[in-house]
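Partial complex: the chains shown occupy the same locations as in the complete assembly.
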Amino acid sequence: MVKNTYMRWRLPLVCLLWEAAMIVLFGVFVRFDPEADAHWKEEQRQKNLTSDIENDFYFRYPSFQDVHVMIFVGFGFLMTFLQRYGFGAVGFNFLLAAFGIQWALLMQGWFHSFENGKILIGVENLINADFCVGSVCIAFGAILGKTSPVQLLILTLFQVTLFAVNEYILISLLHVKDAGGSMTIHTFGAYFGLTVTRILYRPNLEQSKDKQGSVYHSDLFAMIGTLYLWMYWPSFNSAVSNHGDAQHRAAINTYCSLASCVLTTVAFSSLLQKKGKLDMVHIQNATLAGGVAVGTGAEMMLTPYGSLIVGFLCGIVSTVGFVYLMPFLESKLHIQDTCGIHNLHAMPGFIGGIVGAVTAAAATEEVYGKEGLISAFDFTGDYKDRTPSVQGGFQAAGIFVSLAMALAGGAIVGAILKMPFLGDPADENCFEDDVYWEVPEDEESGLYHMHDPTLKPVTS
Amino acid sequence: MVKNTYMRWRLPLVCLLWEAAMIVLFGVFVRFDPEADAHWKEEQRQKNLTSDIENDFYFRYPSFQDVHVMIFVGFGFLMTFLQRYGFGAVGFNFLLAAFGIQWALLMQGWFHSFENGKILIGVENLINADFCVGSVCIAFGAILGKTSPVQLLILTLFQVTLFAVNEYILISLLHVKDAGGSMTIHTFGAYFGLTVTRILYRPNLEQSKDKQGSVYHSDLFAMIGTLYLWMYWPSFNSAVSNHGDAQHRAAINTYCSLASCVLTTVAFSSLLQKKGKLDMVHIQNATLAGGVAVGTGAEMMLTPYGSLIVGFLCGIVSTVGFVYLMPFLESKLHIQDTCGIHNLHAMPGFIGGIVGAVTAAAATEEVYGKEGLISAFDFTGDYKDRTPSVQGGFQAAGIFVSLAMALAGGAIVGAILKMPFLGDPADENCFEDDVYWEVPEDEESGLYHMHDPTLKPVTS
């Protein structure tokens, strides 16, 4: 049966109505945080701040920009590895992230920055909105090439909502620490996306198998995404940590974990290929697992060598996942995971949650100092009597709450996305920009193959 | 008639003589700003600055680097969409910007940082020099592929000069606020470039029509430029704002406007194409209009929802411009605008000027606070009695001054560029790197088409 992928009325309608809704909601609820408000000059005097440099903007803006690059260029280009889905990878990621950050500012605002009827936003809110959208970009990786832009916007609407709820449960109710989001971003985002793609299972997807491979230059474009994610991950994991030593420490731990991860990825990529050759898919993805896996622990006293160990293991786990687990998941569990987010985000995210729980449980006054321990885990107010071991327990609980939210949420949203009129492509048109984009006809793009069926790329 | 595009003596001569002139002028005039001078340690004690972190370097350097990336990678790669003009796009943009920032440091220095015969430069001057060059990169977009490097250097020399004069009139004489340059950078730069390309009108340009399209990967290269411009625009609009809340606010407003702009661009790109498919040209350009249009207002209390509204409208205006206005401008007004700067910079820049004027006129002590209002609009010294409504009037005047300077200046400079011996390409060689660059002959580049005329890309 031929699918109707005509977007002309559906896509504009969703974009315009939803953006109009954003304007109304922002008008009613969103205002500037005091540090971004013109009254700040007076604020400052009252707070006896010695200098403008005390404005949170200067503590977090550079990290914000790095995170911003990770979301739009990092995730966007990482997904351009497909030979003829580059426009969709970068373009749809751009679209869903641009909508997602607005909706996230509202959802997270209601839960975390709501004061006398207003959401007060500053640079930290912008970072958290990017984080929230990051989990959607992760889920997008699982269904890449198989959905319409309308489906992606609906996915974003619901996933951002559930993300905010889950985050609220973890951060506010369980008082869990998760600055780099191993649980809230990666575990949640990945298992959510995997559930969605399971629901959207396409038995005859092999009809577009020839388009699931990369071409030489599409692999180089993907490396742009990989490297920006890899380089800026220290900013990602430290962006919303406490000022001072916590941000400093989070960056160092992440830097170490990522470095170590690259070596084990290369080792196993070569080891698991009979000719001993390296596979770009592993280099593009598994090298990042180290950053995912210290998302919770990086701001704690994980220590540089602890980080190296985490990176060491995750490079192995992730690469092995690509080689052995992924085919199994597809054939047995019918999980068609285009980008292999199970290897890059799901498993390392889960490990990251455990690493965080253990590190928290092992915290002592000797290692952190009296004040250090209190500020690191915010053992104040209602939580002033919580001990590290108890904290560890709550951290562990956070993993499973995230997992449950992801599976339940993914199942529901997946079902919603199955609705017939959302314009998803036919099996033979998956991984094909031509469906939703005006594509220049040139011998350079994969489209060429349609003109000359004798030239088919080997799919990796 | 065959054109002489032989650059061997003309280009080196211009580059070497002008660079030598820069050295002499820098030697006579340019010195370090006190905060970059080795005497600063003493300065500091006299000023009772508590810490090195008070150095302006730490307030502005991260934003400077983002702006720097926008000028060289952002504009450079945005223009690589042409199938066989990638070297010219990135390379000539690199050349003119590298010369332009030096000349801008001098011109802007004489007008704004001239003290007892010396121009004292610090990080803020570097940002302003990049801004000035940004207006040249914009103008370059209109004549992309149709001029020689010598013509581009001459264009840069004159445009930077006129930019500095116009900026002086607006900032110093009219006391206008324009931190993100909706007027000084975008309105001026775009109308200047459009006038120049009008003067350089080529009636037979259709002879190179087949090269005006993109190829699959050239569109992906262009997206690198688009995304860096989009992501770093908050830094652009906040880079030279007052320390503290103003920089913070400018970044938030720009972030919001850009996010909203993406959705309306996607909506109209699909809506205005009969098959409902998205057009890369719109995604690459119109998504940025939101940043242009808050260039003046971002540092004011435009508020997040105000920014969303501006972005919403500009995404529509810009996309509609690409579809309907551009063909009209070319056929009726003989304005051949290669990159469509009229849609991305001219109209949004003009709107941005108006948004700024209205926002200024609407400013109240209630919204800004007494001190806040004074510092936001610098109502001090000669201007201590100026009211917001009067300020709004001057802001509006600034738009038209910029417009007048652009049209008059563009006409003159366009006439200068028509001089026969500057080495511009023949109509059939436009949009062709082969004219000024050694190009590797490979089936990958558009050049391939010359070997096999049966393969012609569809021009968008």
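Observations on the model:
Order as written gives the chain letters A and B; numbering starts at 1 within each chain.
Please note the rule applied: a contact is a pair of C-beta atoms (placed from the backbone, for glycine too) under 8 Å apart; a residue touches a chain by one contact, two chains touch by 3 or more.
Predicted model only: the values in this text are computed from it and were never measured.
Oligomeric state of the entire complex in this file, given as copies of the one sequence with 2 shown: 3.
Here is the rule we go by: only the chains that are shown with their structure count from here on.
Centre-to-centre separation between chain A and chain B, using Cα means, comes to 32 Å. Residues 50, 53-54, 58-59, 62-63, 66, 83, 213-217, 219-220, 223-224, 227-228, 230-232, 234-235, 243-249, 251-252, 255-256, 258-260, 262-264, 266-268, 270-271, 273-280, 283, 287, 301, 303-305, 308-309, 312, 367-369, 371-373, 375-376, 443-444, 446, 448, 455, 457-458, 460 of chain B are the ones touching chain A in the complex.
Note for the complex: chain A touches chain B at residues 6-9, 11-12, 15-16, 18-20, 22-23, 26-27, 30-33, 35-42, 44, 50-53, 55-58, 61-62, 65, 68-69, 72-73, 76-77, 80, 84, 86-87, 90-91, 94-95, 98-99, 101-102, 105, 121-123, 126, 149, 217, 221, 224, 436-447.
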